[in-house]
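The following block contains the structure, expressed as structure tokens.
A single protein chain has been omitted from the complex, and every remaining protein chain is retained in its original position.
As written, the chain order gives the labels A and B, with residue 1 at the start of each chain.
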Amino acid sequence: MAHKVSMTVNGVTRESEVEPRTLLVHHIREGLGLTGTHIGCDTSQCGACTIIMNGKAVKSCTVLAVQADGADIMTIEGLAKDGQLHPIQEGFWEEHGLQCGFCTPGMIMSAYDLLQRNASPSEAEIRHAIDGNLCRCTGYQHIVKSIQWAANKMASAPAGDD
Amino acid sequence: MAVTKLFGASIKRREDPRLMTGRANFTDDVRLPGMTSMAVLRSPHAHAKIVSIDTSAAKAMPGVVAVYTGADLIDDLAPVPCAWLVPNANLVIPEYRAVATDRVRFVGDAVAVVVAEDRYLAQDAADKIEVEYDVLPAVVDQEAATQDGAPQLYDNVPNNIAFHWELGGGDIDAAFADADVTISKRIVNQRLIPNPMETRGAVAAYNPGSGELTLWVTTQNPHVHRLLIALTTSTPESQVRIIAGDVGGGFGCKIPTYAGEMIACAIAKRLGRPVRWQEDRRENFVTTTHGRDHITQLEVAAKNDGTVTGIRVKTYASMGAHLSTAGPGVPTWLYALMLPGPYTIKNFHADVYGVLTNNTATDAYRGAGRPEATYLLERAMDLVARELKMDPVAVRSKNLVPAGEFPYTSAAGLLYDSGNYQGALAKALEVIDYAGFRAEQAKAREEGRLLGIGFSTYVEVCGLAPSAAAGAMGFQGGLWESAIVRFHPTGKVTVFTGTNSHGQGHKTTFAQVVADELGVPFEDVDIVHGDTQMVPMGMGTYGSRSLAVGGAAIVSASRMVVEKARTIAAHLMEVGVDDVTFDSGTFYVTGAPDKVKTIQEVALASYLAWNMPEGVTPGLEATYFYDPSNNVYPFGTHVCVVEVDKDTGQVAFKRYVAIDDVGYVVNPMIVDGQVHGGITQGLAQAVYESAVYDEAGQLLTGSLMDYAIPKAAMLPWFEVDRTETPSPTNVMGIKGAGETGTIASTPAVANAILDALAPYGVDHIDMPLTPQKIWRLIHEQKG
Partner (left out) sequence: MYPAAFDYAKPATVAEAVSLLSANPDAKILNGGHSLLPAMKLRLAQPAMLVDIGGISELKQVSVNGGATIGAAATYDDLLKHDGLKAHTALYEAMSKVGDVQVRNRGTVGGSAAHADPAADIPAALIALGAELVAVGPNGTRTIAADDFFVDILTTALEPDEVLTEIRIPASGASSAYEKFAHPASGYAVCGVAVALERDGEGTVTNARIAVTGSVYKATRCSAAEAAITGTKATAADIEAAAAVAADGLELAGDHYASAEYRGHLTKVLTKRALTRAAG
């Protein structure tokens, strides 16, 4: 039986009908056509599907679309504003924080969650904060540097609406 | 060559903005009208006869388009191919069908396929297929599989031995007869699961009107895929188009051509509707090829002064339930040729059994054979040091090929291109402060703390070549690479390469090289790869070959373009070709400084073709197929420092230093990233990762909840530096950087832990060195 759901996705209200079993990540990718959010595992380990839901990083493969009814959601497509990369994206670019790029959207979402809570995280805090995101390419060192770069940038020029 | 401008600069990757903003195009992102979803029903048994399959309930499910069994598809698909036919090995390639017909041989073997309107419905229907199995005894231990009475996978492969191969150099028997000391050790190199973050997937579309078959697939080598898909689906190669969009990591496991994409193609041709398939991670664990999995008896012969005179191995390599595309080449050539390593070891012998077992097939995994050899050799160096009570660094120094002896012919007959092995070792010792560390270690031991240091002085072979060598080794392909460099009339440039990036940043590195060669802005150079309709035949990306072979092809094509442009420029400026010099994108005339033509002006003139030199054709582009004369040989020294917690056996990484020499470096930032990622995978083999099967052939580590790929907090900070010894083999002087980290790090880490445990008299533990294993040894020694 289909359920009506309405959620704000990257600032736009999206109304849809979904089966109760539809995972939020499938709704985002198939229903809403936003393929930047990826699926890397079955068991909530890899974090490739991480999005921001009501201000917090969550694994969208472990949320039903019906549970997100009424939620405010940001996916990777919604991070850059007006053609301007977000400082976290800039950091990943400057410090070579990605190789194949498959884990990157989820990784950036977790970095976003972290920097909301902790504006100047240490290396250890960054490593701990991305514990729920697996990257098979980088060995994480450049990701740590990317997030540090972003923290510095955001500290020197606080983002207006974040 | 002159290292100028962009060559050597850490340019930000042009790939990144798309990937960072959710605008990538991975296979699972492809959307086509009328697209169906495919689910594969897989065997839950490692070895069984299929008694019956009832698909009637599945076919009746809502949204189901079709259901197929192996029998339904037998005429549509040739067997899954193996393309490395190792000679002189009594190689038998057993027939392996994309969908099993009468027998399954590993957990995950395909039994039936459902195509439905969406993936949920496909799964619902797959759950309704009834399969009756007659379960057979399974064997997953490759040594046991060769014994009489072991379960037999194929009637035409007695004792499950798919091949038996030997390689040697020097006089190994004499080396052992003359040795002062010999060491014998059984060493297991455990099975690993590559786990790129993007699982494998395919979207197949067939146009019944034109006969064109298009396959979007996650592959490292699109043209090899085209060839094998054409052959196995009986489609003319000219009608097959392979598109590898963004590829989310490969590490070797996206080299082979697999059952999954073959099935998708066959069904797309049957239905005339696009078929989409993407592995679940659970499927990826059992159907995408694994790596390593050797059981080896290692023997070492040495003199009292530390000179290692002989290495002899008898290795049982698990090939899994069938021979994957490049499977037989990995534990043979790619392994044994590197057994002498960076040392002046004159005598070696390898005796390798390729054994079929009831588990997932093995094939290349980052390093492919070379990590297995390097691990044995670097463990051997430490074992010799322990035996002779020498410093492990001294043993290595004693045996390293001296810097003055290059090019050096190894005992395996390889011609090491260039090197300064002691230089890298010396730099590593300085960075780590070796003397200081040993003092600190002695003090720590007095306090009851377990500090350890481990070294790995390695050389690896990559950028494999020439094609004639491939032929001699039985590899059913060439080892060359292609390039087209094309100027457009506006002066913009497109470069087509047969290599295929899956994270390595080719679009950036190659554009740096081309911008330098042609003297055009970096932004004006586009790199195209991954689409067989656009790119000339190429061999793809593996074995750290893309820049050493593919990049060198691009440089040669660029230089051909410049030469043609020079001819046109001379004509336009009404001077002789010999009077024209080219520098940074501009043609100058000697002695006439006012006469210049930019290469962009020449490009436009070449396409207008109003005024061409006699005999020169219009247009400005060049195609070059480069077949290198030799391999390239990166080398270096990795050092790891650990502290072991005596109470729990847990390992804390204190430092990790990597000094690599990959020749000249085009983009240091990208190379650093390759090194970091490589170290991580090798370190993970030493302490975290292992595919564990039970005796029935069930994979006990079949999810990311069980199989430990490292997380950020499980890794040290990598201190990475380089020495630079150019390779004389290619025009750029570069070697290869994709696999050095993986090859070097595994033994460095293992040696460090075993050094920490030296007070307990422990000289070897098989990987992964988990806390439990370490604690047990400490506990038993104490007990």
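Methods note: a residue touches a chain if its C-beta (ideal position, glycine included) is under 8 Å from a C-beta of that chain, and two chains touch if they have at least 3 such contacts.
Everything numeric in this text was worked out from a predicted model, so none of it was measured.
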- Options B:R119, B:K254 or B:R722, residue touching the unrepresented chain: B:R119
- Message: Of the residues A:M7, A:I88, A:A129 or A:A151, I need the one that contacts the missing chain.
- Response: A:A129
- Of B:S56, B:N90 or B:Q772, which residue touches the hidden chain? B:Q772
- Item | Hidden partner interface residues of chain A, rising order | 1, 3, 19-21, 23, 42-45, 47, 50, 56-59, 61-64, 66-67, 110, 113-114, 129, 131-133
- Task: Tell me where the left-out chain touches chain B, residue by residue.
- Result: 119-120, 123-124, 127, 280, 282, 647-648, 650, 688, 692, 700-701, 704-711, 714, 770-772, 775-776, 779
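Rule of thumb we're sticking to: only the chains that are shown with their structure count from here on.
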- When the C-alpha atoms of chain A and chain B are each averaged to a single point, how far apart are the two points in Å? 30
- Query: Residues of chain A touching chain B in their complex?
  - Reply: 19, 21-22, 30, 33-43, 45-46, 48, 75-77, 79-80, 85, 89, 92-94, 96, 98-105, 108, 123-124, 126-128, 130-131, 133-144
- Message: With touch defined as at the start, can you tell me which chain B residues reach chain A in the complex?
- Response: 10, 12-13, 15-24, 26, 28-29, 31, 118, 120, 195-199, 246-249, 251, 278, 280-282, 502-505, 669-670, 672-673, 676-681, 703-705, 709-713, 715, 717-718
